[in-house]
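Omission of a single protein chain aside, the complex is shown with its protein chains in their original locations.
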Amino acid sequence: MSSDRRGPRAAWRAVPSGLLATPALAWIALFFVAPVGLVFWYSLGRKPGLYQTHANDVLTLDRYREALGDTFLTSFAGTLRIGLAGTALCLAIGLPFAYWLAVKVRPHRRFVVLALVLVPFWTNFLIRTIGWQVVLSPEGFASRAMQSLGLIDTPFSMLFTRGAVLLGVVYNYLPMMILPLYVALDRVDGSLREASKDLGANRWRTALQVTLPLARPGIAAGLLLVFIPLMGDYVTAAVLGGARGNMVGQLVASQFQQAQNWALGSAMAVVLIVVIALTILATAAVGAACTWLLTHRRRRELAGIAEGSPA
Amino acid sequence: MSSSATRHAVTSARRAGAGDGTGSVELRSVRKSFGGVTVVQDLDLSVNPGEFLSLLGPSGCGKTTTLRMLAGFEQPDSGEVLISGAAVQHLPPHKRDVNTVFQSYALFPHMTVAANIAYGLRQRRGIDRAEIRSRVSEALDMVQMTRFADRKPNRLSGGQQQRVALARALVNRPSVLLLDEPLAALDRKLREDMQVELKLLQSRLGTTFVFVTHDQEEALSMSDRVAVMLNGRIEQIADPYTVYERPATAFVAGFIGQQNFFDGTVADGGRTIEIDGGTVLLAEPVTTPGSGAAAVRVAVRPEAVAVAEAAPDESDGSANALPGTVAAVSLLGDVLQYVVHADAGHELLARVPRRQAGRLAEGARVRCSWAPSDVHVFPAEATPRAPIGSAK
Partner (left out) sequence: MNHHDHTPRLLAPAARVAGLPRRTFLAGLAAAASVPLLAACGGSKGSGGSGSAAAELRAYSWSAYDDPKVLADFAAKYGPKVLVDSYSSNEEMIAKLAAAKGTSGYDIVIPTGVFVPQMAANGLLQELDHAKLPNLANLDKAFQNQEWDQGNKYTVTKYWGTTGFVYDTRVVKRDLKTWDDFFDAAQKEASGKTSLVDDPGEICAMLCFARGWHQSTTDKAQLDQIETFLVDTLARHIAAFDSSPGSSAIPQGTHALMHCWNGDARRGILASGDQDRWKWVLPGPKTNLWMDNWAIVKGSANADAAHELINYVLDPAVAVKQVDFVGYGSGVTGSEEEAKKLKLGLIDMIFPSAEQLTTMYTGVINEGQERRMAIVNKMKAKAGA
């Protein structure tokens, strides 16, 4: 429990700690900071003509004004809805699964189960999504099977509905949720769960009061790993949701791919990055506030014992 | 461990334990195996209300498993578990009126010390906030951890964590407290202090303690009774004095304290035993199954062996005596310990009070002797001395 009181080993003291991070920092600089910086730079420019994508001869914030129009806000609202619903659904499905895997499955079988979880990743992401399109279409497998079972008498189409979008999202992103959750839950010492039960908590209360709070970093990682890529993904939603799967990422991509307006596309990308970051911060703040409020009274009832003051 | 808070805790626990078997523990023909390997077999055990019982035995003998069946973390394959007179083998842990102090303490790292201690009370209905606060405060006071109420467990020392674990369990006023080697992680001095504190606490609270240890001194010094386990069975269950003085089996004899063992055969109608280089005289004749020269094992405690200087050529051949040479001398506080190489090949251990005799030098010729009443005889097929016991 009191594991990290040891100081760093002497050998490591000789290495300036900054040196160890150099490869990672270089990587981040090259593949993250530089591209984002470039996008930011483009966003301050304009599209000078039909055949040029961007120019920075005049610096202006006009692209941001264009980007923040109705279209962007409507698309973003739709995207946020899919992003939040998809992430929540992944959590709702992934959490019990990861819990089961980390707690109930025998250690030597976990590897097999994890491998099965990753099966979808063995094929290209677009191909497996299009695969769902085939399954869900009116002439597809799901409809035929239900017809032959007599459940329905006319072909049904789940394709191009919000349900299909969420199905595709869960299918493509669930492993991203399960893996960090599994790792986090696996790291929660089993004797803590036993201690909780020993002290009178049933398994739900144990999960809520001990296991989940301790797995919080994994839950946060899972939420971010699903939510962030999902907010930028417009392929899954477009393939299965059609017009219902309109995502703001498509808007950005269309500026680059079709309109060849890199300036406006970059401004949209920057706005998107900022808005997603703000959404995450807001969610985290709301989460922290809720936790604080929920535990506030409990903390108060134990406050001041150390000073020996009465309640 | 003072204050009115402690007294309050004492009285309420006593109240809980009053009459009617509350606080009793019973195991009836309990068996448990893991993947075909039997770990606990046909275990019968009965603990009285308010008793301090130790489960003592070598590593892997099934102590923790037995304790976990009491707590409810393991289900026995067969047999019954009774707590306060009621069968509980099908109840989950959170419905049993027992609490556990885990060997690793298992404190919740995301909660403060006070919140850890309050945890059990918060799971129950009908305890209001003021009472939780006062009981947590009492429990902290009891283990002298009030100052640390707001700390997280990872900023406490091992001994402090151990106290918190104890307070967290006792604050619930369970009828039975289960402790799985709670002191094993502490250094020797702290462990000895805690042994005393724990024993005092137990006798004040009157709570039944089932205490698992593989440290025989700890078991002997703290317990009302000791159950010595081997290979999933109880070899002997008795008060510490009896276990020490009259071990039921050679294993118990060897595991508790130290012994000089001799292998020999019964002679003279059960009154003597012939060993290499001598004869052991018995206080009471032994009866051996069957006829003829039955093989037996003889045990004599080191402190029962008297060491006297002898002339180099002396070899009287008298009973209960072996000539030899001092191979090593060591001072263990108040006693001197001699390792004597007997001429017949045995290695004898003898402990004599330091004041009683002059100190013999290494290489001195000696004669080791003991009284017939100090001799214990066991069937020869009994298990050899357990390594843990002899290491002490």
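Just so it is clear, A and B label the chains in written order, and each chain counts residues from 1 on its own.
Criterion: a contact is a pair of C-beta atoms (placed from the backbone, for glycine too) under 8 Å apart; a residue touches a chain by one contact, two chains touch by 3 or more.
Predicted model only: the values in this text are computed from it and were never measured.
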Report task. Report, in label order, the displayed chains that the undisplayed chain touches. Result -> A
Query - Residue of A:L68, A:I130 or A:A303 touching the missing chain in the full complex - result: A:I130
**Report entry** Candidates A:T60, A:Q147, A:N202 or A:Q260 - the one touching the absent chain
**Finding:** A:Q260
Query raised in the report: For the chain left off this view, which of A:A98, A:V169, A:V235 or A:A306 is in contact with it?
Result: A:V235
Query raised in the report: Residues on subunit A that touch the omitted chain in the whole complex?
Result: 50-53, 70-72, 74-75, 77-78, 124, 126-127, 130, 133-134, 137-140, 155, 157, 159-160, 235, 238-239, 241-247, 250-251, 253-255, 257-261
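In this section, only the chains that are shown with their structure count from here on.
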Report summary line: Here the gap between subunit A and subunit B, centre to centre from mean Cα coordinates and rounded to Å, is 54
Report summary line: Per the touch rule above, subunit A residues touching subunit B in the complex are 1-4, 189, 191-192, 194-202, 205, 209-210, 213-214, 297-299, 301-302, 305-306, 308, 311
Query raised in the report: Okay, in this complex, where on subunit B does subunit A touch?
Result: 71-73, 92-94, 98-100, 102, 104-110, 112, 114-115, 118-120, 122-124, 129-130, 132-134, 136-137, 140, 146-150, 153-158, 161, 168-169, 172
